[in-house]
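A single protein chain has been omitted; all remaining protein chains appear in their positions.
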Amino acid sequence: MTVDTSNGAVPAGSSPRSGTDPAASAPQLVQLLTPEGERVEHPDYPLEVSAEEVRAIYRDLVLVRRIDTEAIALQRQGELALWASLLGQEAAQIGSGRALEPRDMAFPTYREHGVAWVRGVDPVTLMRMWRGVNMGGWDPAEHNFHLYTIVIGNQTLHAVGYAMGVQRDGNVGDADGEAVIAYFGDGASSQGDVSEAFNFAAVYNAPVVFFCQNNQWAISEPTERQTRTPLYHRAAGFGFPGVRVDGNDVFACMAVTRAALRAAREGQGPMLIEAFTYRMGAHTTNDDPTRYRLAADVETWKLRDPIERVKAYLARNQLADQAFFTEVDDEAGELAARIRREVRAMPEPAPETIFEHVYAEPHALIEAERAEFAAYHASFDAEEAGR
Amino acid sequence: MTVDTSNGAVPAGSSPRSGTDPAASAPQLVQLLTPEGERVEHPDYPLEVSAEEVRAIYRDLVLVRRIDTEAIALQRQGELALWASLLGQEAAQIGSGRALEPRDMAFPTYREHGVAWVRGVDPVTLMRMWRGVNMGGWDPAEHNFHLYTIVIGNQTLHAVGYAMGVQRDGNVGDADGEAVIAYFGDGASSQGDVSEAFNFAAVYNAPVVFFCQNNQWAISEPTERQTRTPLYHRAAGFGFPGVRVDGNDVFACMAVTRAALRAAREGQGPMLIEAFTYRMGAHTTNDDPTRYRLAADVETWKLRDPIERVKAYLARNQLADQAFFTEVDDEAGELAARIRREVRAMPEPAPETIFEHVYAEPHALIEAERAEFAAYHASFDAEEAGR
Amino acid sequence: MTTLTLGKAMNAGLRAAMENDPKVVIMGEDVGRLGGVFRITDGLQKDFGEDRVIDTPLAESGIVGTAIGLALRGYRPVVEIQFDGFVFPAFDQIVSQLAKMHMRSQGLVRLPVVIRIPYGGGIGAVEHHSESPEALFTHVAGLRVVSCANPLDAYVMIQQAIASDDPVIFFEPKRRYYEKADIDTEGAVAAAPPLHTTRVARPGTDATVLAYGSMVKTALQAAEAAAEDGRDVEVLDLRTLSPLDVETISASVNRTGRCVIAHEAPVFGGIGGEIAARITEACFYRLEAPVLRVGGYATPYPPARIEEHYLPDLDRICDAVDRTFAY
Partner (left out) sequence: MTTLTLGKAMNAGLRAAMENDPKVVIMGEDVGRLGGVFRITDGLQKDFGEDRVIDTPLAESGIVGTAIGLALRGYRPVVEIQFDGFVFPAFDQIVSQLAKMHMRSQGLVRLPVVIRIPYGGGIGAVEHHSESPEALFTHVAGLRVVSCANPLDAYVMIQQAIASDDPVIFFEPKRRYYEKADIDTEGAVAAAPPLHTTRVARPGTDATVLAYGSMVKTALQAAEAAAEDGRDVEVLDLRTLSPLDVETISASVNRTGRCVIAHEAPVFGGIGGEIAARITEACFYRLEAPVLRVGGYATPYPPARIEEHYLPDLDRICDAVDRTFAY
């Protein structure tokens, strides 16, 4: 059962407010690929990217969007309990995710399905928690991709602590070093934990990159309810560099994240990246954004679509033909079909899993309650059988 | 009974580290009175101060230092349970405190005895909590001086909330407006609450001044364990101005705080003032700073004494004669004697006060426990009487 | 008489409180234009303005900390915590400041702050959205803790909580937000019992079941089921968790001699233990069986697909009642 919290209409007479105007802060934005698919250069972030890599990127972008669409459909059909859509944030996630080396560790929020994809977490595995089958459960060490964290901001401190461990392991100092990335949102920037994470990272010069996807909304609250200043400014106040990047530009996200990770692994300490993007969908499948924002804003941002510009770039430079695009679309369709099939076929968790993995070591009370639970259900079963 | 946690010597072979070198950041420091007592001008902070006012300031400085000395003595004699010395921070406190209008509200930490003095809280009233008689207990509304807050950083949010109330009361917008000041330390700057306070204040443009006394120590930890950047930089990251002032210069502290309060009351929002000073004494009477810092550092800071420079200024400009200085010293002696007398004569709290003021309204459990307590003690008394 | 869901009754209660006292302000995440994720504050910002219905930054410590500041300035803030699992960033401000400032000031400072927490499971949610942390607040002196179980109490109790000069933690059984009842909003507050009283939700003679919030409905269902088996079970809707209405509770148990306590929170360390200990003291000679507790297990709240096995249901309550008869 799921509570539907989205059944209200916009109250009469209200005028939903729009988010921050991105144009206002455009000058500081690092951009390598325009919405029209034109490649532009940035002095600080040179990027060489092969045709093959661009095609791979395009494929990632399309596939993760397809995963997202499918998940929303599955939620509507009651197969998932909830889903937090990444629509509009594909470039920020694929760009930053692809900047990671396999040895780097990533700490996501609950919306980083694109990063999960890049890190090799199967979408069906990911959807178990959204179906209510478990609460995570992929092996963070296998993928160097931590579990989703729902309590806003908590994971940024885990990332810093992990990075402190990397330092203690002596794995910082040159290009072979390890780096850590912490994802969080514009809303999360308000949490004390995130500021503490900034500060611990700065004080210890920890090899961590803070990657903020400013999608301009924290549920119904626009960015100006969270901050008076562009979020990337926050970093300087704690003593490390911050930069704002066009979050819908996969090249820029990749180049800037790569540079930040490199600095971190070499021992230059933390950096904050604000990926300026837009949450195109609802906050989650429970949310009804028509209550608080204008459809027109969303339309504006459609023109800045992160996938279209890569497609235009590929087409414009003849790096891919229609066959390629069709092939990717087909693959997306197959992926969606597999997800649909496998999610529907997902085995129900056994009731007794309630008692599993609460502790790593034996625990008297858990054992007692597990036994009571079993006895109670056995007595029921016996009763039923006796009828 | 008090646990003595100060009985260890510096471990052999260790070399206590010193705090941040203030000289390094001297250029940004607002100073109006040099350690030698010379008046200097600062373009942003003009200050007119009459001879009478300087003498009153001098008197405040001397008296609060005397209060402090007396409190330490009383603690040594077992009359107080604990004391947190303000030694070295008199200028920061008297300067900022005197910048407040009576209608402004102040939120202190546990070390703002100088501000308390300016706000008219009697030192004996203040010492009740340090004696263990109560936990505060002056009327914040009477003095516009909130109770001491011991949990680091908590009060900064109370100040912002209060300032939000001032806004809602419509008391911001011109020179007659109200402003709020929040005191905190260098260590406190690391707490999530303080960053959240910065952010709420910025987002709501609340009329609040954040006054950080950077005394370079949080118990045994020097400022570089708390921050990688000068603390006043923090403000810009949240979108409001920050300034560093010579915290041992009472004129500068007064002028800068006055300007910040004016901006706040006029509706320009928050400002952060970092008063760069030094904790000359132990953290509290329980602490033994020889374990972690060099006596030489303290010596350096003695040359920057906040009182000596005002005395020199008064003498140099013939604004006060020896009779005045003697008079102030005598007054200090009398004040100390009164404190000593009244602290020693302070009535013991009745045991039943345990149950008082837990709630504002009647509470069944408190009443039940109060009755049990009374009955239990009555039975004891009866037993004793029967013997 | 108006038919209202529990959620809409909350909304009506908040609206009434705001109309009656201009010092009442609402604060929280998404409480403004959105009206909260459960729409409990729906329409209030539109009618009372952004100064009185405040969309805050996403920082619970900040919300409660500034609410305390507003209260110091004479306001009566009502804070919405979005979900039970998100109250913990504010725990320090609640425990160290909100609960203690009145005593610290020897009664000179009052903090009439209400913290509303939609709590409990059964809504098929992801982690942190189904918890029952009430016992973590009942152990904190200086707080008052209550929970409503039906639309009428939602409407009345929120107004009483806001009127209280002490801080009140107000637990709302989120899975009952859509339960309906007819309410006479006009006379309700005047006719209501005081906030800290326990109500006999169903009189009975053979055993007492104590419940609050979401469990009251379940306990009443269990009582119905027991009635079919010929057992007359009394159900008490506790309403107040701190302080407890020990008088009403022990009066009932002294009559019935048997008692079962049900809550969604883990049994271990839950408020049920406190109640059981107190009842046992108060009714020692009358108890035919130990007070039994039915609740969550000593585990984190489980994933949605198995939550029904975690949550106390009518069978588990009936089973416990049966067991009290086996002594």
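Which chain is which? They are A, B and C, in the order written, and residues in each are numbered from 1.
The definition used in the following text is that contacts are C-beta pairs under 8 Å (C-beta built on N, C-alpha and C of every residue); 3 or more make two chains touch, one makes a residue touch a chain.
Everything numeric in this text was worked out from a predicted model, so none of it was measured.
Check A:108, A:123, A:161 or A:270 against the missing chain and you find that the one touching it is A:161.
Screening B:73, B:133, B:298 or B:319 for touch with the missing chain picks out B:133. The chain that is not drawn here is touched, among residues A:132, A:177 or A:192, by A:192.
Interface note: of C:13, C:69, C:112 or C:270, the residue touching the hidden chain in the full complex is C:270. Taking the whole complex into account, chain B touches the unshown chain at residues 1-3, 5, 8, 11, 13-14, 16-17, 81-82, 110, 129-135, 150-152, 187-188, 190-193, 218-221, 225-227, 286-287, 291-292, 348-351, 353-355, 358, 365-366, 369, 373, 376, 380.
Listed for chain C, the residues touching the missing chain in the whole complex are 61, 85, 88-89, 91-92, 95-96, 99-100, 103-104, 127-128, 135-136, 138-142, 242-243, 265-266, 268-278, 280-281, 284, 289-293, 297-300, 327.
One chain of the complex is left out; on chain A, the residues touching it are 134-141, 146-147, 149, 151, 154, 156-169, 192-193, 196-197, 199-200, 203, 356-361, 363-366, 368.
Throughout what follows, only the chains that are shown with their structure count from here on.
Averaged C-alpha coordinates put the centre of chain A at 44 Å from the centre of chain B. We define each chain's centre as the mean of its Cα atoms; on that basis chain B and chain C are separated by 40 Å. Listed for chain B are residues 192-193, 196, 199, 203, each touching two or more other chains. Among the residues of chain C, those in touch with two or more other chains are 56-57, 59, 61-62, 89.
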